[in-house]
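In this view, the complex is presented without one of its protein chains, the others remaining in place.
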Amino acid sequence: MTKTWNNRAWFLVLPVLLLVAFNAIIPLMTVVNYSVQETFGNNLFFLEGTKWYQDVLTSSRFHASLLRQFTFTFIILAIEIPLGVAIALTMPRSGPWVSVCLVLMALPLLIPWNVVGAMWNIMALPDIGLLGYGLNKLGIPYNFTRQPFAAWFTVVLMDVWHWTSLVVLLAYAGLRSIPEAYYQAAKIDGASRWSVFRYIQLPKMNRVLTIAVLLRFMDSFMIYTEPFVLTGGGPGNATTFLSIDLVKAALGEFNLGIAAAMSIIYFLITLLVSWIFYTLMMRGDEQ
Amino acid sequence: MARINLDDIRHAYMASPRGDGDFALKRVHHTFDDGGAYALLGPSGCGKTTLLNIMSGLLKPTEGKILFDGRDVTGLSTEERNIAQVFQFPVVYDTMSVRDNLAFPLRNRGVAPDEIERRVAEILEMIGLADRAGQKARGLTADDKQKIALGRGLVRSDVSAILFDEPLTVIDPHMKWVLRSQLKELHRRFAFTMVYVTHDQTEALTFADQVVVMNDGEIVQIGTPEELFERPNHTFVGYFIGSPGMNVIPVDVEGTTARIGAHRVALPGGAAIDAGARTELGVRPEHVRIGNQGIPVQIDRVEDTGRRKIVHALLDGRQIAAIVPEDAGVPAEPRVTFDAAGINLYANSWRVALGPAEEGARP
Partner (left out) sequence: MRLTKWLVPTLYIVFLLLPIYWLVNMSFKTTNEILGGFSPWPKNFTTDSYVEILTNPVWYNGYISSISYVLINTVISVSFALPAAYAFSRYRFLGDKHLFFWLLTNRMAPPAVFALPFYQLYSAIGLFDTPWAVALAHCLFNIPLAVWILEGFMSGVPKEIDETAYIDGYSFPRFFVKIFMPLIASGIGVTAFFCFMFSWVELLLAKTLTSVAAKPIAAVMTRTASTSGYELGLLAAAGVLTIIPGAIVIWFVRNYIAKGFALGRV
C-alpha cells in the first residue's frame, strides 16, 4: 500500500508515545543513573563512572549466567521451532476437531507463569509427582532439586510444554493461508512430500516463523518466573538465568549499582540479538 | 495425448447426497476427442471447475467412471493420469528461479537433464521470459507468474491432456489475446488435448473447436461456436452467449403460427409440442428487423456501441433487443419482424425442431 506523507499523523501516535515513554524512559533513566553511582544508603550517591560495568563484564558470575542463558535459549529454540512446525504440519486443515485442538493447545499459554512453575514443581516432585515418581519407578534416578542435569531437563521440558503451542499456532496460521491451488499444482507437477514442504510450505511460513523465532528468543531470554518457582535457580546456580541473577543482585543482595549495570548490558544484548535475527531473516526473505 | 470419456459422472461435495440439489455435477456423459481443443463455458458455480478437477484426479467423482483412451483411470492419482493443469491464480514456487520452476515437473519425473534443458529453453522462449530465466519467481508481476504457470503446464511433452482453469483472469487484456493465440498455435503444432474452462464467451468461442456449455451442474449444449450462436439448444445458451443475449418471448403455438398476445408470427415450420408445455420464441437481436411492417413496439432506449446500435424496445410489454446498423434510422411508429432463419422455438426451455423447413435452414 502506498502511504501518504502526513506529519499530522503524529497526533494519533502521541498518546501511545507518552504512555510508553512514561513507562520506558523514566525507569530506564533511573537504571542508567544507578549504574554509574555508588550508594551507601541515606540517599547519598557518588558518581562511579563505568566501574560497575567493568565489574559486571569481568565477573565470572555474569559470564556463567550469560552462558547458561544462551545455552537455554539455544536448546529451547532448537526443540520448539522444529517440533512446533512438525505438529502444525500434521494438524488437519479443516474439520470440527480443529477448533478443539487449537483451544487445548492454547491452554498452556494462558496459565500465569508462576502457576506453570508450581505445576511442574508438583509434577516433578520425586516422591509424589507423576514425572518424578514415574522416572524413579522406571529405574532412572531423578531429583531435580539435587541433580543439575535433572533440573535442566525439567526446566527445558517445562518450557517446551509451555511455549511450543505458540509456534504451532503461528505455523498453523501460516499453513492455513496457503491456497489449495498450490497443493493441487504440486500434485500435478508430481512433487514429493518433501518438495511440497521445501518449496511451498516453508517459504509461505517464512514470515510467521520469523515472528515465532523472535518472540521465543525474546521471551526465553527474559525468562524468570517459571524457573524461579520451579527450581529457585538451583541446585546451586545450575539454573540461574540472567533475570534470576539480576533479581538476586538487586533485591537479594541490594547491590544496586551492579544490578543496574547488569540490566543495561542485558537489555542491550537482547536488543542486539533480536536486531541481528530480524535483519538476517528479512534479508533471507528478500532473496 | 488421450481421448477422455466421462461416463455418467455425478459429484456431490457432501458425504451422503440425497436429492438432485445436493449434486454439484448432476450427470455428465461426454467424450473429449484426442487432440481436440475444448472450452467449458458457464457462469460461476455451474460445476465446470468441479468437472475439470475430476478429470485431473484432484477430485474423485461420487458416481461414474473416467476413461483415458478406454482405460479406467477413476481410481488413479493425478500423477498416474499424467495430466497438466493451469489454475486461475498464478501458482509459482516463489523461492525457485523461473528456469527451475519450469524444470520442476520434468525433474520430478526423472527426465534426462539435456532433455529438460531443451524443453525449458523452448518454453522460456515461447512465454517470453528467456531474459529473466535466472531470476527468482517471487519478484515477478502476476502476469509473468501466470506465464510461468502456463509454461509449467506446457513443458511436459507426453501429457494426456492439458486443463486450463480460467487461466487468463489475472492477465491484462492485451496480453490475454497474445497468450490465447499462442495456446492456439501450440495446439495446432502438437495436437495436445486441451480443455479450457472459462466464463468469458469470447475466450471460449475464439479458443475452442468445440464449446461445452454448462449450467447448474449439467451440460446444456455441445457444439461449434457457430452452432451455439445460431441454434441454442436451451434458452440458457441463448441468454448466455451473444451480447446482448437472445430475446426469449413467451408465445402460444398453433400449427405454424406463434401468438404473442394479439399478434401473430409465422413459424418456418410446424412442431410437435406436448400439451401444457411452456412455449417460448427465441430470436437473436441480430435477427430482429425494425421497420414499418410487423408487430408494433415502443422504443425504450438506443445504445450506440460504435459500429452498430442496440435498440431496446417494448413488445407487448416485454423487453426485446434489436441490433441495427450504425446509420439505420428508426421510424416514428416502429414495427418489428423476425428473420425466418433466426427463429427458434422452445418448449419448457429446450429447443424443439421446426417442421420440414428446419432442414433447409441448417447451413
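Quick notes on this one:
Going in written order, the chains are labelled A and B, and every chain counts its residues from 1.
Everything that follows uses one rule, which is that a contact is a pair of C-beta atoms (placed from the backbone, for glycine too) under 8 Å apart; a residue touches a chain by one contact, two chains touch by 3 or more.
Just so it is clear, the model here is predicted, and its values are computed rather than measured.
Taking every chain of the complex into account, the chain not shown here touches A. Set against the missing chain, the residues A:Leu12, A:Leu67 or A:Ile276 yield one that touches it, A:Leu12. Interface note for the absent chain: among A:Phe72, A:Tyr199 or A:Tyr224, the touching residue is A:Tyr224. Contact residues of chain A toward the unshown chain are 1, 3-10, 12-13, 15-17, 19-20, 22-24, 26-28, 30-31, 86-87, 90-92, 98-99, 101-115, 118-120, 122-123, 127-130, 133, 161, 164-165, 168-170, 172-174, 176-177, 204, 207-208, 211, 218, 221-222, 224-225, 229, 242-243, 246-247, 250-251, 256, 259, 263-264, 266-267, 270-271, 274.
Assume only the chains that are shown with their structure count from here on.
Here the CA centre of chain A is 57 Å from the CA centre of chain B. Those residues of chain A that touch chain B in the shared complex are 179, 181-182, 184-185, 187-192, 195, 199-200, 203-204, 287.
Residues of chain B that touch chain A in their complex: 53, 56-58, 77-79, 83-85, 87-89, 91, 93-96, 104-105, 108-109, 136, 149, 152.
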